[in-house]
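Some notes on the structure that comes next.
With one protein chain removed, the remaining protein chains of the complex are shown where they sit.
This part shows subunit A:
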Amino acid sequence: MSDHNQNSNDNSILKKPMTRRDVLRLAGSGGLGLLLGGSTFGLFAAQNNRKTKAANATGTTDNQVPFYGQHQAGIITPAQNFICFAAFDVTASGSSSLQKLFRTWTAAAAAMAEGKQVGEESTNHNLPPVDTGESVGLNPSRLTITFGAGPSLFDDRFGLSGKRPPSFKDLPAFNGEQLEPQWCGGDIGVQVCADDMQVAFHAVRNLARMARGTAVLRWVQEGFQRSTQADPSGSTPRNLLGFKDGTANPAVTSAQDMNKVVWAQGSDGAAWMGGGSYMAVRRIRMRIEVWDRSSLKDQEDTFGRYRGSGAPLGAKNEFDAVDLNAKDEKGNPHIPADSHVALAKGDGSIQILRRSYSYSGGMDLKTGQLDAGLLFISYQRDLFKQFVTMQQKLAKSDRLNEYTLHVGSAVFACFPGVSNGGYIGDTLF
């Protein structure tokens, strides 16, 4: 397939026998793009897969993403089909109970990433089973569990007040948002992603169960994107407004880019966060009914891209460069200055890594309308320099605001990766 044809210095993958799934996965994340004429994105995606594959080759199988490593999994990992996001509040106090929880969670997360049950199986008929059991017999489904600390964790309860990174605090208020407390905040954020919803749910459920008496759920949101079964070619997924979403994400295969955009550096002000990343989560409700009544032209002008191809207005292909200066024959910019892409891109100096999922909360009982939207998640090296600067601009003038409403918000300092024998957040204590 495509990857066999490409010129690459790193052809280690070619020496390894490939399973059908490998091929599918390579194709699934952009490899096919190469076959169809190639694009930088496709190349990055294919390279990324090779990297993942290399990591997986260290004693694991291809539906496993290793839990231990330099960085936490689930950040630059190609997005799985499903998410189950859980925010927790810690009810116990004292650093030792928090550390105990993190240790317990680490062991469980590492086991689940390998498709194992949590804890040791017990056959004692007088006790409830240790694992809740619904993932028995299922493969790991590329499960990743990514942990982060909210700003509130750095108050005086755990002796961590001195550890809060200077650039990490609650977000400022943005124009037009209507935040609902039940979708906001949390002492700890846990992003669980998997190619199977039952596997993802199982993880959240068992983490919550282990936390009883130490931490309680604050909010939970499930999300989805098109599945790899539905789109084996792995083209860019579409969000619920029907547009390809993720096209202009930075290349996760470039360590240099990731160090610039995503990974906090030890020298940034908090040594313990070196190799971690700051996550912004926004639950953004879409006014689906209103959007569905707007013309195709309005929709495309809203984003600054064509709905069908995902190409920038005025360009041809999805991965063509976004040129904000390109003009039509009348001298008007192809991409409206207040379109989502124009504002989000700006001069291109600020980037973030988006890893969002669609959500559906069923029906809004008040209006009878669908409660659906985007569980926006982005990772960045500096929350304020990147996400906040961008969102301030978007909140003020983005055309998209007519069709969206930010109802939930949280930020988490996602810990650096855990080495075998360590535990999540161990650099904090």
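Simple rule for what comes next: a contact is a pair of C-beta atoms (placed from the backbone, for glycine too) under 8 Å apart; a residue touches a chain by one contact, two chains touch by 3 or more; residues count from 1.
By our rule, contacts and distances are computed from a predicted model.
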Candidate names "Raffinose/stachyose/melibiose transport system permease protein", "EfeM/EfeO family lipoprotein", "Xanthine dehydrogenase family protein subunit M" or "Amino acid ABC transporter ATP-binding protein"; UniProt protein name, chain not shown: "EfeM/EfeO family lipoprotein"
Contact partner of the left-out chain, one of A:91, A:198 or A:294: A:91
Of A:123, A:295 or A:367, the one touching the omitted chain in the full complex: A:123
From A:216, A:271, A:290 or A:321, residue that would touch the chain that is not displayed: A:216
In subunit A, positions touching the absent partner: 91, 123-128, 209, 212-213, 216
